[in-house]
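One structure, pasted below without further comment.
One protein chain is absent from this view; the other protein chains keep their places.
Note that the chains are named A and B in the order they appear, and that numbering of residues resets to 1 at the start of each chain.
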Amino acid sequence: MSEAARAVPAAANGPLLAVRDLARYFDVSRPLLNRLIEGDRRQILKAVDGVSFAIARGQTLSLVGESGCGKSTVARLIVGLYTPTRGTIDFEGVDLAGLSRTALAPIRRRFQMIFQDPYASLNPRWRVADIIAEPIRAHGLIAGADAVRLRVDELLRHVGLAPNDGDKYPHEFSGGQRQRISIARALSSNPDFLVCDEPTSALDVSVQAQILNLMKALQREFGLTYLFISHNLAVVYYVSDRVGVMYLGRLVELAEAKTLFARPQHPYTRMLLDAIPDLEMSGRARIPVAGEVPNPLAPPTGCAFHPRCPWANERCRSERPELKATPTGAAACHAVEERRLPDARVVAPPALPS
Amino acid sequence: MTSPRANRPLLEVDGLRVEFPTRRGTLVAVDGVSFHIDPGEVLGVVGESGAGKSLTGAAIIGLIEPPGRIAGGRVTLDGRRIDDLPYEEMRRIRGRQIGAVFQDPLTSLNPLYTIGRQLVETICTHLDVTPQQARARAITLLQEVGITAAERRIDHYPHQFSGGMRQRVVIALALCANPRLIIADEPTTALDVSIQAQIIALLKKLCREHGAAVMLVTHDMGVIAETADRVAVMYAGRIAEIGPVRDVIKRPKHPYTIGLMGSIPTIGRNVERLTQIDGAMPRLDAIPPGCAFNPRCPKAFDRCRGERPEAMAIEHGQVACWLYANGRMGER
Partner (left out) sequence: MATTSRDLARPPTRNALRRALDSDIFYSFRRSPVVVAAAIVTLICFIGAVCAPWLAPHNPFDLKTLNLIDAFTPPAWMDEGTRKFLLGTDDQGRDVLSTIMYGARISLAVGFFSVLFAMTLGVSLGLISGYVGGALDAFIMRVADVQLSFPAILIALLIDGLARTTLPRDVHDRVIVYVLILAIGITGWVQYARTVRGSTLVEKNKEYVQAARVIGRHPVAIMARHVLPNVMGPVLVIATINLAIAILTEATLSFLGVGVPPTQPSLGTLIRVGNDFLFSGEWWITIFPGAALVVMVLAVNLLGDWLRDALNPKLR
């Protein structure tokens, strides 16, 4: 049955997932009465504001950025936890945003999500076997309790747990083991596409390595496609084929992973890379970038990064840059477009005007 | 060692043991931890969650939450034993001689008072100054930690600052009385990468200028590499390895440290598979006999399973591993 479902001829060679001009605004205004009495205006938080990217089958695209940049909102939009304010999400050429809950059901099976917090993502009152079997039962993929249990045992082995672990409750497991359970649940409906929202950021490094290795092995074995959300650039470097950098709800740079890290274009990407503590202890002088992420309710005019950017000029302050192709990928930066920037990681930026 | 130990160390911790009595028996969260910190030195304490690194810091400043208690060992600050002091005296040492910076800046600041009031109160408690002098000092401190328009910002409440700025205020608070030692427990964990770099740079700069020693507790090897002079690697309540930071990071000795370093993904290092340490750190109620790491250790042999290794001196540091007993260098 699943073979038949997989053999959708349309867009077989196109990207598995394509997102176009995706946006999600949140109304964070105070209640109407307060607004009327105190004369407050409506406040709209543009968590994601026009993001476009595509992921090829079997590849990993990572979205990186600091907290509040909208990367998790993109993940939640794709899996349907939020409805988009604007834009389309094409999964094998079918726009998910327009589908009803029932029409979505057969497609749902094919994408799953792995969450950040292994202590919150498993229902504490359910046995592990029931947790893993939930997608199977919800979509009616396998009939018969014994067959379901066999499948669960197989999944448990896939993620490095023992079949009798299925009879335990989540609290009997460590954080890393719980994340394995979470992965087993995500795999149980034979998905093609996994959205991973910071899957290792709550884990210790040695356990993080286990989970990252497991995810890479599973990707090879099942030909999975990943959208990987993380703030940890080193992890992103390890897992990704392509990387998108987000800042205040917009994609500022998109490129092949190796290229992005070797020759970052956008000043924000450069800053992020420069901020990573240097484990190689090369003695490289780092330039800590001044300033913090501005209030997303009142983003700066023009390029949102201009108040922190050492290369900002008048155009950057007034005109918002669009994502445009560069020799290495794509970047949304006037300075990159005008070739005003020195080569990455060679020259120190000029001092910030104070 | 690069810096010869001029006089006695500033802080000496010897055989520290922290216990939590529970109804299912006593849990030993910190077990025989010994180290020292020289004046002006930055000692990194690194380990995974549950390794006992934060509790070690809390034990030194006398902030172990009951029912936990210090069950053994001694802590000496500047030649004076401080682990058995009554609460009142310990309170005076906290702040005056030991400053603290915690992970979540919100819990270190009282939301009901302006930051100025909190700074001035702390300064007046520990130093013999008039309120006017204290306020002037508070403004200077805020400028030092990089808060612009400090004269105006001093009268703001904690919630009016961003996370990074709040952590700067907490650092200013820790520096109020010019302490000789600062215990920083995961000071950058709650912050974004770019802010993290700012705070690390600030902490380094200030401690150099004020001549304060730092015990930097973190799970992030990168932060340690950037900041520390020496590093202690903790595992299951014990120190696995301690030594100069360059040695520990570049040439780790203990199998746990070797695994830990291998499991950190690094930009520019192209590996198909990260080194991984199988299993997880044991729970406190199930620490194996012998070396606590032996069930996960690829090099474990009989002695590791039966006998607990004490810290053994190697070139520049110490490592608690039988592979290094009697001058052997990692060979069985």
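Here is the rule we go by: a residue touches a chain if its C-beta (ideal position, glycine included) is under 8 Å from a C-beta of that chain, and two chains touch if they have at least 3 such contacts.
If you're wondering where the values come from, they're calculated on a predicted model, not measured in any experiment.
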Touching the missing chain are A
Missing-chain contact among A:21, A:95, A:167 or A:221 belongs to A:167
Missing-chain contact, candidates A:134, A:241, A:256 or A:337, resolves to A:134
The listed residue (A:73, A:116 or A:230) that touches the chain absent from the view is A:116
Filtering A:15, A:65, A:80 or A:264 for touch with the omitted chain leaves A:80
Even though one chain is not shown, subunit A touches it at residues 76, 79-81, 101, 104-105, 108-109, 112-113, 115-117, 120-125, 134-135, 138-139, 163-164, 167, 182, 185, 189
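Please note the rule applied: only the chains that are shown with their structure count from here on.
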Whole-angstrom distance, CA centroid of subunit A to CA centroid of subunit B, is 32
Interface with subunit A, subunit B side, in the complex: residues 48-49, 162, 164-165, 192-198, 200-201, 219-223, 225-226, 245-246, 249-250, 259-260, 262-268, 271-278, 280-281
Residue positions on subunit A within touch of subunit B in the complex are 66-67, 174-177, 204-210, 212-213, 216, 231, 233-235, 237-238, 261, 271-281, 286, 288-290, 292-293
